[in-house]
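Here the complex is missing one protein chain, while the rest keep their positions.
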């Protein structure tokens, strides 16, 4: 297995630049997930690592060797495509053994390796079938099998689960994670599904519009998103944001007032230096406490516009402080549309971002 | 009667007039080819021949050198198919798969070659081959046909190639296949049907071509089947229709069968590539 290093890599299609200087170190045996909204350049970056896309600028190194001009055949990476790209004219066994047969391996050896991979992936019964006679999940497994048969330097995945239904996706997600624990293979995994990213990754790379927004472990990203974009992208339901201006009270404690209610929200000490600055306050729906109550001045009050019961938790959609606010709680709440609730924000769970740059301030 | 059966009857009824007009000459061909010479010129002509008379075919091959004409036609058609495939395959592959400067210019160029009919150029073609010393040379026709039918081959092949996902080749590269290996072991097996249809189409077109063959092959022993047959009408005082129809039947039937077998692919091929 191997490390992959990406140094100031850029990509342009003619005048259109889609990647602006990407820097990333992927260490041996690491599982890195690239996430970001559609069109942000995840696939492009992955395909550049694979050698399927020309590198416009910068360097890609595998185990310290610059491989910009090495053709995909010689990079010794395996890739699982979104479409699976199974060879339609070959059986499952032939699909999985193709790379070995190309490298001149003998028949018995191919058979043995394919058999082992098939066992890991529960494909033993399908080896003689053609891809068109397989279900979606089975095809997905064959695509994985094709990758693991040959023990490559690293695995690349481009949204491998996006063609599966929700249940199968959850299942395959777990299988991929287990597979990684068995094989310990360096992996780069592209997805736009943040749950997939959170559950699979050792480290997540959040991308936006051709740039890396933040790199970190799932928990890091969740607890301390470094930009407003990451904060909004990671976590479900999406984080709530309130805009306002940092003010200081008579004791010079920083606070912010929200909406028309003029309710005070105290801010951490550190925000003293930012008095007068326009900020966005982010708070996750899980970190807002809602209590049914009559409107009270000085509190943030919201009226319920939608109640979603998922069984485990209750989601409330409120209008408060002149905007929409989402609240999630583990408790069963007995509220109905039109009811009033008082909200309190957990002070140590506030994420404060500069309104202009979107950078984290606390 | 089920409603589909009724509907089918309606459809066949609507197509019937055209079918009669299309099939009428074939009936004529068949009935005449199996008749004796004197049966045709009888006062009372009839549809059915008196008996299955195969003498016309024997006469054709033994005394009229029709075997030679068939051979010439096969030589030219096979040659033209191979040559046009040889130049069209890489061109279609490049159009479908590769970055290429001037791609759209090349497309326009192909369209223009289709706008120019060989017959408008016939005088120039004659001079070209005279200059190359290739008048009365079957190879001249091989090259002429492949040049004029190449554009269509490129279109058909390209539209077929476009249906093969690029992913598959990329997957092969990732599996370590060289460009050539992925072409041979993944791409080629998948587009073989398209190549086959294109070849047959080119073959049929070349087999049937008349004007260039008439003009460039002046020598009787080099004539292709269609030219030979047309000449049979003019050589004798009285036209021997029975012989001619027998010849037409031989020259037509095999290609018609080939053509019928690829007919459904043609519709798909043209619908994919034709308009874009």
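We just call them A and B in the order they show up, numbering each chain from 1.
We take it that a residue touches a chain if its C-beta (ideal position, glycine included) is under 8 Å from a C-beta of that chain, and two chains touch if they have at least 3 such contacts.
In this text, contacts and distances are computed from a predicted model.
Peer 1: Looking at what's absent rather than what's present, what does UniProt name the missing chain, "4Fe-4S dicluster domain-containing protein", "C-type cytochrome biogenesis protein CcsB", "ABC transporter permease" or "Phosphate-specific transport system accessory protein PhoU"?
Peer 2: Per the UniProt record, the undisplayed chain of the complex is "ABC transporter permease".
Peer 1: For the full complex, which residue in A:33, A:55 or A:300 touches the chain that was left out?
Peer 2: Of all options in A:33, A:55 or A:300, contact with the hidden chain holds for A:55.
Peer 1: Can you list where chain B touches the absent chain?
Peer 2: Where chain B meets the chain not shown: residues 4-5, 7-8, 10-12, 14-15, 18-19, 21-29, 31-32, 40-41, 45-47, 83, 86-88, 90-91, 93-95, 98-101, 106, 109, 113-117, 119-128, 130, 143-144, 146-148, 150-151, 154, 204, 207-211, 215, 226-227, 229-230, 233, 241, 244-245, 248, 251-252, 255-256, 258-260, 263-264, 266-268, 270-272, 274-275.
Operating definition for what follows: only the chains that are shown with their structure count from here on.
Peer 1: In the complex of these two chains, what residues of chain B are touching chain A?
Peer 2: 165, 167-168, 170-178, 181, 185-186, 189-190
Peer 1: Help me check something: in the complex, which residues belonging to chain A touch chain B?
Peer 2: Per the touch definition, chain A meets chain B at residues 50-52, 71-74, 76-79, 81, 83, 85-89, 98-99, 102-103, 146, 150.
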